[in-house]
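A quick write-up on the structure given underneath.
Note that this complex is displayed minus one protein chain, with the remaining chains in position.
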Amino acid sequence: MKKLDEVIDELCDPRNYEVVHHSQTRHVPMPSTEVLGEIVERLRAVLFPGYYGYSDVDAENMRSHLGANLDKVDRLLREQIRRGHCFSCSLESEGEADCLDCEELSRSLSRKFIARLPEVRRLLTTDVMAAYEGDPAAKSPGEAIFCYPSIHAVTNYRLAHELYHLGVDLIPRIITEMAHSKTGIDIHPGAEIGERFFIDHGTGVVIGETCIIGRNVRLYQGVTLGAKSFPKDDSGKLIKGIPRHPIVEDGAIIYSGATILGRVTIGAGSVIGGNVWLLKDVPPGTRVIQKPAGGAEGENALLLESLK
Amino acid sequence: MKKLDEVIDELCDPRNYEVVHHSQTRHVPMPSTEVLGEIVERLRAVLFPGYYGYSDVDAENMRSHLGANLDKVDRLLREQIRRGHCFSCSLESEGEADCLDCEELSRSLSRKFIARLPEVRRLLTTDVMAAYEGDPAAKSPGEAIFCYPSIHAVTNYRLAHELYHLGVDLIPRIITEMAHSKTGIDIHPGAEIGERFFIDHGTGVVIGETCIIGRNVRLYQGVTLGAKSFPKDDSGKLIKGIPRHPIVEDGAIIYSGATILGRVTIGAGSVIGGNVWLLKDVPPGTRVIQKPAGGAEGENALLLESLK
Amino acid sequence: MKKLDEVIDELCDPRNYEVVHHSQTRHVPMPSTEVLGEIVERLRAVLFPGYYGYSDVDAENMRSHLGANLDKVDRLLREQIRRGHCFSCSLESEGEADCLDCEELSRSLSRKFIARLPEVRRLLTTDVMAAYEGDPAAKSPGEAIFCYPSIHAVTNYRLAHELYHLGVDLIPRIITEMAHSKTGIDIHPGAEIGERFFIDHGTGVVIGETCIIGRNVRLYQGVTLGAKSFPKDDSGKLIKGIPRHPIVEDGAIIYSGATILGRVTIGAGSVIGGNVWLLKDVPPGTRVIQKPAGGAEGENALLLESLK
Amino acid sequence: MKKLDEVIDELCDPRNYEVVHHSQTRHVPMPSTEVLGEIVERLRAVLFPGYYGYSDVDAENMRSHLGANLDKVDRLLREQIRRGHCFSCSLESEGEADCLDCEELSRSLSRKFIARLPEVRRLLTTDVMAAYEGDPAAKSPGEAIFCYPSIHAVTNYRLAHELYHLGVDLIPRIITEMAHSKTGIDIHPGAEIGERFFIDHGTGVVIGETCIIGRNVRLYQGVTLGAKSFPKDDSGKLIKGIPRHPIVEDGAIIYSGATILGRVTIGAGSVIGGNVWLLKDVPPGTRVIQKPAGGAEGENALLLESLK
Amino acid sequence: MKKLDEVIDELCDPRNYEVVHHSQTRHVPMPSTEVLGEIVERLRAVLFPGYYGYSDVDAENMRSHLGANLDKVDRLLREQIRRGHCFSCSLESEGEADCLDCEELSRSLSRKFIARLPEVRRLLTTDVMAAYEGDPAAKSPGEAIFCYPSIHAVTNYRLAHELYHLGVDLIPRIITEMAHSKTGIDIHPGAEIGERFFIDHGTGVVIGETCIIGRNVRLYQGVTLGAKSFPKDDSGKLIKGIPRHPIVEDGAIIYSGATILGRVTIGAGSVIGGNVWLLKDVPPGTRVIQKPAGGAEGENALLLESLK
Partner (left out) sequence: MKKLDEVIDELCDPRNYEVVHHSQTRHVPMPSTEVLGEIVERLRAVLFPGYYGYSDVDAENMRSHLGANLDKVDRLLREQIRRGHCFSCSLESEGEADCLDCEELSRSLSRKFIARLPEVRRLLTTDVMAAYEGDPAAKSPGEAIFCYPSIHAVTNYRLAHELYHLGVDLIPRIITEMAHSKTGIDIHPGAEIGERFFIDHGTGVVIGETCIIGRNVRLYQGVTLGAKSFPKDDSGKLIKGIPRHPIVEDGAIIYSGATILGRVTIGAGSVIGGNVWLLKDVPPGTRVIQKPAGGAEGENALLLESLK
């Protein structure tokens, strides 16, 4: 049997670790998923005071708690942004980058992000109301805030989306991936999603990077809003940044397991039935279901056979 | 750029936080997901002694460990029930509620719940046997207890279901949501599920609030037992509590990705094929598959095309 | 109402706990999921130095950190293997087993497993490159290592697979189940998977025990590679170990929600469309999509109806 | 050998546990040393911002951090005061106490305590300056704040003293005992100590309940300011609350190991030599040393003998 | 400057680490101070129910909590005893020891120890009463249990003393050293101490291995009951186990800083004054104080000098 020392030798051979080793640029480590987790939990406490974090927040002490929380978020986030930047930077530059600029940039990005929080909260408030009003099981908006995977995932998304817009590297993706792991809902931080957005149950939902979703849209579990294909350039490389995911207009509803691929438009107020596989535009106000093959409307073609 | 102070001002403006702020009733905080997690883990140790919690439980010391665990569960649960009640209460009442009554009620509910644990264990024992006997990969019932997401999720469900029946607020939902997050299996605590229940793999399964599932039923990943539509009253509000999810009779099997919606009945011993989309009753002993469109039985209509 | 003492009596009645109680063999407890979690995290740090674990690993200090980590993995793993073995052993033997042999065996298995790590890393390096090259959103291989659920789940799988091959009991299943819980990707440790394997998004993917997957294969979320039925022997018991899951040859792509069941072969370079339900062989270089029923190619049979 | 069950029987026999069992009054537990530890650490962060707790406190964010910290201290302390009160209460009353009054009282006491913090800080500032100016090894006041056991113990004392004055039960004693455990300095919360107080090294110092210590006093390790005897009443019971410890006037210095017992007065500016045992008043401006018995001044009577 | 590698080489040179390296016997590690800490805390909860550990212990649930605690103590202690034994064993034997015997022995010792707990509690009850009755500041026996360093240290001592008597290696010393670190009271587990024992303040107290202390004895801080000299055998080695520390008879009181050395007897009811240095027997009923040299009785010879 190989000895431990031989195994270590192999694993420490640069040819074996070349691709999978992260060599720090200027001793700046990778962003910390643990700290990012703390940041997001602090932000959840800021956005939904009393539901998360310190529970006894009232009008009197809110300024202190919120202020202390935001100040800490600011310091922590700034450092994580810098790490994310440094990680990306090390991929491109030859070590000539001016790190002090990065420091300044991170500071500024963190503040710009924080300035967006009131608007993020406004949007989430509409999401909460949509969840509450759209689910017969919900007894109060508070229940939706506290228990619903949709609110959890959409909160992470809306925060990550702001960072994405500011051009922050790596961090937004980690933040939505955290929610993906917890809820099974995978929303790319680049997607644009309007207010009053709700996903019921949610497991298996995928929303791609260039999706544009209007106001008052509702999805069910297992819905995919994906890309149809990835165009490549002449040299065979994937072309990045091209709009390649669906546009879903205001008020559309998409039932469980439906798959919509490519830059198609689902018109306002349309309803897409469950398990539908859709690759083309749908005009506003249309209901799309699987074609019945002799069965009831909305069913797929079924064969029934007695087992007896 | 906006200053931090201005952001805090906006976030502390009551108009911005109105909906998303939880103002405690009598300084009773929200139920604690952390404590509820501890309660469920303690109950898992009670239900499956030696597999969870203290590992060296034998006939001699079982009474002590089980007793100590149950006593702690009782104290912790009683407090969480009260919090959940207080949360709901604050939504309805005008502060006139008699909190001492709540205290007494919580105490009584906790005890009633605990009195149901032997029956919960009996049911789970049948679920374990079903998992073991139904999966060619399982080598022992113990392996199912220790490793299978189905047992994990169904344990949470069976506990939450007892609390649901006792009229406990909020807590049952949080308990099933914990399992949903961990396993991708989303069972509403209101569903009725008979013994010997097994879900293989499980990710993406949704079982709605008014489902009734018989004995010896097996589901696969991605199965939805959902509602077809939500009836509204004259004023446009959702009507709550109406039976709106399927009835699945004894011995039925539902393969992966099948979607069954509405108050339909899947007859005893029926088999529903994968990806089937079903909106109507199925008689007992029926096999339902997607209708072959020139393909083999059980396949959906496929188009094959050479890429060469 | 039943008294607490009565409940305890019922729960401590051997008839109630018979199946669900784990009585230790020679006071050897169950494997610890916590320790197994630590082992896997240490291995992740070994496999992807600088990305996980201690972040400041360079050529100079790598031997020390890697060596210390491996040495600890060895001691921890050896103990867990022994526990897993003891658990299985207690199911079969009558207490005559020679535990010192188990001790020796565990030690040897742990070392054999560690000897495979360079090869595991080589394979994972190809998986990382496949993820990076196949996803237009990825900016560097490092991003894939750090953020992608596919790499997380495949790492756990590749580690568990080595243990599975060595005949280690219970542990491999726990390790893949950890990844299943976190990513929604359920790969059985017994499956054989070639290099450059990538799963996009991943939630809901199921890969069965006897699957054989070639090189350069790509899956999307919700794909099932499952068994069609479980043959039973004359006495009605499931026959274990029979090849019952698909073979997917080199370069095949399977889109989201597709279900492939039974010992069928998907030929090299084939493309299986989304939501396809497939129960038979597909020749190499074939595109399989749902048959259009008057709709565009690749769509399923749809019914469009105006809601206006 | 006795069986475990018999041991448990004995230990659960009320005659065995009568004195040592704390039976809760109305299910209010004992004060939590853990929470009191948190309270004191939060107060240390309030009193010495930037040295303890959150390190990046500046003029801009101080209000938020300090406010959030104080608000939490208030909620935590109020509960601990109530517990301490309840503990004492259960000793005296027959269960007729009005707990709502206690609740109100605790709230009020906590606020009164907090109102004293600026004065506590003012006093501690003088203590810090005394430590810095009195120790040739100290390079800055900050070093004294951060490293000196005297500052640690005196901070706990000054906080506990305020609570003692407010009539809070049990808590003050626990707070000084924490510092005693950490530093070996045992100051009773009832002692009165003026500003600019410094104890060098400190291990073994004891300062009794009715001590009165002036301004600018310095002690060394092992100094005892104790009681000479405990007067008893006619029935042989100790009489409580009688002044029985020394008065040490402004500017006095007491060197290591000196013991001063009873209600004596050490006059202003006096210097008490090491190891001195003193039971009577000392006029202001007096130096007290052990009488030389043929040795040098300040030495005790020594016998020197060659060992060769 | 030396390179890191050279330093590691030196530190890994057996000549450098010979004495200070613990090479495990049969891979049995050192006793764990962490686990011993847990054991002692669990025992504190057993001995003083409601004061330590789970706070809501009443007559109804005491058996469960106490039983569960004792069972865990038993399992943990047994392992620690074996480790301590193995550590000592490795010093003496040549690897021929029969480890299974050790296993059996540890099990038996742990049970014998537990059988002594009711008596340990009986003794501690008298200590608690002595503390309460002897200190004018104490308001209840409960305060003494909860806050007094004496009770903390004497509890550890009484537990360690039982283990010492059973011949357990190493563990007793670690347990008293824990209390020494926390309270500054250093009691050797070999000392014999009667009931109603109380130490006020306690810092600096030392009680040697062969001390015999009667009933109702009280000590103050800084008291040493030590050895005068260590007799050596002909070869110059220290002779172990000879009685070499004082005997203190019933009812004696020893004030702060007194030092009593050698196998002398302090007669019943005697009072030893502070700072007294004593090397010979004292008859019963004697008061011993420093001889006044012209000063008041009980003072040492003092020189007073005006500083003005």
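Chains here go by letter, A, B, C, D and E, matching the order in which they are written, and residues are numbered from 1 within each.
The rule we apply is simple: a residue touches a chain if its C-beta (ideal position, glycine included) is under 8 Å from a C-beta of that chain, and two chains touch if they have at least 3 such contacts.
No experiment lies behind these values; they were computed from the predicted model shown.
Colleague: Of the residues D:Asp56, D:Glu104 or D:Glu192, I need the one that contacts the missing chain.
Modeller: Checking the options D:Asp56, D:Glu104 or D:Glu192, the one contacting the hidden chain is D:Asp56.
Colleague: Could you pull out which residues of chain D are in touch with the chain that's been left out?
Modeller: Residues of chain D in contact with the hidden chain: 46-51, 55-59, 62-63, 66-67, 70-71, 74, 108, 111-112, 114-115, 117-118, 121-122, 124-125, 128-129, 133, 135-137, 139-143, 145-147, 149, 182-184, 201, 203-204, 220-222, 256-257, 273-275, 290, 293-296, 298-308.
Colleague: I need the residue numbers on chain C that touch the omitted chain, in ascending order.
Modeller: 54, 56, 61, 63-72, 75
Colleague: For chain E, enumerate the residues touching the unshown chain of the complex.
Modeller: Spelled out for chain E, the touching residues are 1-2, 4, 6-8, 10-12, 14, 16-24, 27, 29-30, 87-88, 91, 169-170, 173-174, 177, 180-181, 184, 186, 188, 190, 203-204, 206, 209, 222, 224, 226-227, 230, 238-242, 244, 257, 259, 261, 269-271, 275-280, 282-283, 285-293, 297, 300-301.
We adopt the following convention: only the chains that are shown with their structure count from here on.
Colleague: If you average the Cα atoms per chain, which one ends up farthest from chain C?
Modeller: The most remote chain is D.
Colleague: State the pair with the higher C-beta contact count; candidates are A-D and A-C.
Modeller: Taking the two pairs in turn, the one with more contacts turns out to be A-C.
Colleague: Can you compute the centre-to-centre distance for chain C and chain E, using the mean CA position of each chain? Integer Å is fine.
Modeller: Roughly 53 Å separates the two chain centres.
Colleague: Using mean C-alpha positions as chain centres, tell me how far chain A is from chain C in Å, no decimals.
Modeller: Taking the average C-alpha coordinate of chain A and of chain C, the gap between them is 25 Å.
Colleague: Chain D: which residues touch two or more other chains?
Modeller: Answer for chain D, listing residues that touch two or more other chains: 4, 8, 64.
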